[in-house]
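In this view, the complex is presented without one of its protein chains, the others remaining in place.
So that you can tell them apart, the chains are marked A and B in the order they are listed, and the count of residues begins at 1 in each.
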Amino acid sequence: MIDAIHWADLLGVAVFAASGALVASRKEMDVVGFALVATVTGIGGGTFRDLLLDRTVFWVAQPEYVFVCFAVASVLFFTAPHIQRRYAVLLWADAAGLSLFAITGTAVALEAGALWSVSIAMGVMTATFGGLLRDVICNEIPLILRREIYATAAAVGAATYAALHIFSTASIVPEIAGFCACFVLRALAIRLKLSLPVYRARPGRDYPID
Amino acid sequence: MIDAIHWADLLGVAVFAASGALVASRKEMDVVGFALVATVTGIGGGTFRDLLLDRTVFWVAQPEYVFVCFAVASVLFFTAPHIQRRYAVLLWADAAGLSLFAITGTAVALEAGALWSVSIAMGVMTATFGGLLRDVICNEIPLILRREIYATAAAVGAATYAALHIFSTASIVPEIAGFCACFVLRALAIRLKLSLPVYRARPGRDYPID
Partner (left out) sequence: MIDAIHWADLLGVAVFAASGALVASRKEMDVVGFALVATVTGIGGGTFRDLLLDRTVFWVAQPEYVFVCFAVASVLFFTAPHIQRRYAVLLWADAAGLSLFAITGTAVALEAGALWSVSIAMGVMTATFGGLLRDVICNEIPLILRREIYATAAAVGAATYAALHIFSTASIVPEIAGFCACFVLRALAIRLKLSLPVYRARPGRDYPID
């Protein structure tokens, strides 16, 4: 299943790079700014995962990941300003990257011998880290802080993948199911402004914002 | 003394996780947001320390740390909105975590064979990193930027621990003394709004804010 994970990783890097380039476009950066933000966003999550697991950082050994980020940044440098609703496209690219990295983060952690619970936590962090980095660098409000379901979707995708992975390691069913679980949940969240209930104090009693 | 350090680490993770959950509560996040911010805050400092020292990241091998963060986040999800003065509780949880991590950061660095000066610097970074991460992710003004003594307390605690550690490695006196030095100093800073003198230009001469 290394191959499926490899392709999912490459695709995740590409779509996160695209989301980074779109933020760069909204900030009217130059072409090197595009390349930098796209690269950091694209490879951030996986870099973090590999550092934590003490593996060789994936893009150091395989420069095609960096090339993919550069290519995506170059293409979007010319096309992004023509996209009418950049923020919407950004949201969907981010959702696809989130779903892909939730799986690959969990998969790599499991393969490295990490425990179930640790692997799922690692999947969530891998999936959310690149986008968080993008938003912190570019002074945007992190998507993870918005009310719509975000980290939850990554957690559901990672758990789905981990659970199915036990039963069938020979097919790509766990990958597909995990991706779909995360992406569908996040898609619903985006379209329906879906959010988990937030615990509030009893109605009729006001607390100061403290 | 591994045991004392282990328990100090576990307690530090728990109180920092609590401070993270309290920030999540102030931002009205959902339960997964609570878990994520609590976990990142709780394990952030130690993760950083372990990466720098090239040790196995502590929570990858010992998932109880992650469980502690989840447990703290779950409990606070229901109780935090009822706390009248969340920011005050947050400040004290942060102070306790700061004191505990100043010690464990220094201890682990010393044990890994790092030099005295490096170990103290590592203690300060370990102690302040989790809280900084929490505040950056959640768009709060980092405690470390406020005027009251903060990093200084961590430095004093780390130095106290390191100095006493040379003389007695068989007792837990260094741990307790280091913790108290940091916590008392930080407590005074919080209660008395204590701050170190800031160097200003000679009175009567105004500089533009540049």
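What we mean here is this: a residue touches a chain if its C-beta (ideal position, glycine included) is under 8 Å from a C-beta of that chain, and two chains touch if they have at least 3 such contacts.
All figures in this text were calculated on a predicted structure; none of them were measured in a lab.
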Residue, one of B:Leu51, B:Val89, B:Ala163 or B:Ile176, that touches the chain absent here: B:Leu51
Identified contact with the non-displayed chain, of B:Val75, B:Ala88, B:Val136 or B:Val173: B:Val136
Candidates B:Thr39, B:Thr106, B:Thr128 or B:Thr160 - the one touching the absent chain: B:Thr128
Positions on subunit A where the hidden chain makes contact: 26-33, 35-36, 39-40, 47, 51, 56-57, 59-60, 63, 66-67, 77-78, 80-82, 84-88, 136-139
Subunit B, residues in touch with the chain not shown (by the definition above): 51-54, 114-115, 117-118, 121-122, 124-125, 128, 132, 136, 141-142, 144-145, 147, 149, 151-152, 155, 195-201, 207, 209-210
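Assume only the chains that are shown with their structure count from here on.
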Centre-to-centre distance between subunit B and subunit A (centres being mean Cα positions), rounded to whole Å: 28
